[in-house]
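The other protein chains are all here in position, but one chain of the complex has been omitted.
Now for subunit A:
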Amino acid sequence: MMNAATAANSSVYSQTQCRPLSSDVRGSIPYLNERKSRLVVRAGGGGRPPKEDGEKQQQQQQQPVSLRLDDVNPVGLGRRSRQLFDEVWRKFSGLGQISGTIRSDDQEALDALLVREGPMCEFAIPGAQNTTVLVVGATSRIGRIVVRKLMLRGYAVKALVRRADQEVVELLPRSVEIVIGDVGDPATVKAAVEGCNKIIYCATARSAITGDLFRVDHRGVSNLTKAFQDHNNKLAQSRAGKSSKSKLLIAKFKSASSLNGWQVRQGTYFQDVVATKYDGGMDAKFEFNENGDAVFSGYVFNRGGYVELSKKLSLPLGYTLDRYEGLVLSVGGNGRSYVLILEAGPSADPSQSRLYFARISTKVGFCRVRVPFSSFRPVKPDDPVLDPFLVHTLKIRFEPRRQRPVEGNATMKQDLRSFKLILEYIKVLPTGQETDFVLVSCSGLGIEPSRREQVLKAKRAGEDSLRRSGLGYTIVRPGPLQEEPGGQRALIFDQGNRISQGISCADVADICVKALHDTTARNKSFDVCYEYIAEDGRELYELVAHLPDKANNYLTPALSVLEKNT
C-alpha cells in the first residue's frame, strides 16, 4: 500500500513538472489545485499555507469513515488510503518547523483527537463508538448524569439546550456537541437529530403553565419523533432507498387507481332467518372523493352484521411479513372502532386459511394507528399463533355491536351504526433489535395534587405520540427523584402504576444508558422505584427486585418478564 502510494506520488510529480498549466486551467480544476498545494507544502517545507479550496477539501476528507466489508469499493479504498497517507505525511512534515501558524481548524482537530479517543474506563460497550446519542434535557437532574455516563462508556453525545450560556457550557463535558434549540420548534429539532442514532429524552417543563407542559412533554416528543423518522428516511433514501429502518408500503391511497384490488363485502354473524325480517339493511362503499381522500363509508343496521374492506396483499418479490413487527395505518375517522383482520395460510387455497383479528380505535381527525403482530388473536381459539410469513389478505371490518359511546358528542347525537373512514396509507413497520428513543416520563408521585392531573395528562400524551410513531421506544416512569448515589439499593421494575417509592437520579440515568443496547428494552414502558417492604395486610404481589451493579446486567432479566408493546 505504501509503495503504491509513493509510486503514485512520483507519477503525479512528474506529470506536474512536464505539463505547464495556465492559471485558468489551474483554477478550474480543483483536484489538480489540491495536488499542487500539497507538492508545494512538501517541497518547500510548508512555508506557505494551502489555499482555501484545498483547505475545504482536506476538511471534507478528514471526516471519519467506518468501513464494512460489504460496502468497500476497491478504487475508493485505494484513493482514500492514498489521501490518508498524504495527510499524515503533511502533518509529519509540519512537525519539523520551529515556528508555524496554528490554525483554528488544526486546533479543533487536535482537540477532537485528544478528547474523543474512546472509553476511559472498563465500562466500554461494543458498538458505543459508532453510536451518537442526542440527549434532550442535558442540564436536568437526570440529563447531567446521563451525559456523564454516556461519555464514560465511549458514546458520542449531542446535547440539545435552549441557551448556550456560560454556566451551561461549563456544566456539560467539553467533548459534548451542544446544539441550541427548542423542542417546541420543529426546525431546530430537525437540525439537532442530524447524525444521531439514538435519543434520550430527559427534558421536563420547569414551570406549571399548561402550555409549557404540553410544549415540552407532548409537542416536544412529537417533534423529535417526526424529525428522527425524517432523518432515518433520508438515510434510507441515500442508501439505495432501502435500509433496515425502512417501512414497507402496502397501500398508499393517492389516486383513484390506488383503490384497485380492494373489495367491499358484507356479512353477518347470525344465520337466523327470523331476525332478518326486522333489520334495516346495510351498505358500504369505498371511493375516492373530490377532496382527494379515499373514503370507506356506509351504515350497518342489521343486528350482528358487518361490512368489510378486503385486499389480497401484493408485496415485492421475496418480501414476507415475518421480518416486520406490525402494521401502521394513517386513518381519519370519527371515533369508531374497527377490526383489522389478517388472513394467513396457503394463498392458493383460501378455504384452509385462518383469521386473526385486532381491534383498532380511531379519533376525530387524522391519527396513526400502530398494530403490532403480537396483538393479533386467532378468531378460533385453538388456532396457532399468527405467523406473519403466511399472511396474504388484509381486511378492515366495521361491526356496530362493539362501538363504545363517545362522551363528547352528547349534544349532536350520531348514529353509532354509521361510519366514515378516510384511509391515507398502510405500511409495515420493520423489526429492530434495539430501542431508538428512551423517554423519561413520570409516574405521578411526588407532585402536588393540584398539578398532578395536568402533568400526567401531558406526559401520557407524549408517551402516546411516541408509541404511535413506529420508532423503537423505552419509556421509563421513575418514582420521586432523589439526590442519592446510584447503585445503593435494589430496584423494582413494574407495570401497572403500583409503585410508591422514590428512586435516585443516578439509577434512572443508569437504566437509560443500559437500555440503549438492550434488546429486551425495545417497545416497553415500565415504572421503576426502590425496593420496599409492604405494610402488613397490604401485600398484593411478590416484589422482584434487582440490585444495580457495574458487573451485573440487571436490566435484561428485569425487563424480560414485563409485557411488550405497552
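General remarks:
Methods note: a contact is a pair of C-beta atoms (placed from the backbone, for glycine too) under 8 Å apart; a residue touches a chain by one contact, two chains touch by 3 or more; residues count from 1.
As a convention for this text, contacts and distances are computed from a predicted model.
Here one chain is missing from view; checked against "V-type proton ATPase proteolipid subunit", "Mitochondrial distribution and morphology protein 34", "GPI-anchor transamidase" or "NAD(P)H-quinone oxidoreductase subunit J, chloroplastic", UniProt names that protein "NAD(P)H-quinone oxidoreductase subunit J, chloroplastic".
The chain omitted from view is touched by exactly one of A:77, A:379 or A:561, namely A:77. Of the listed residues A:132, A:266 or A:347, the one in contact with the hidden chain in the full complex is A:347. Interface with the hidden chain, as seen from subunit A, comprises residues 4-5, 7-8, 69-70, 72-79, 239-244, 316-320, 322-323, 345-349, 352, 387, 389-390.
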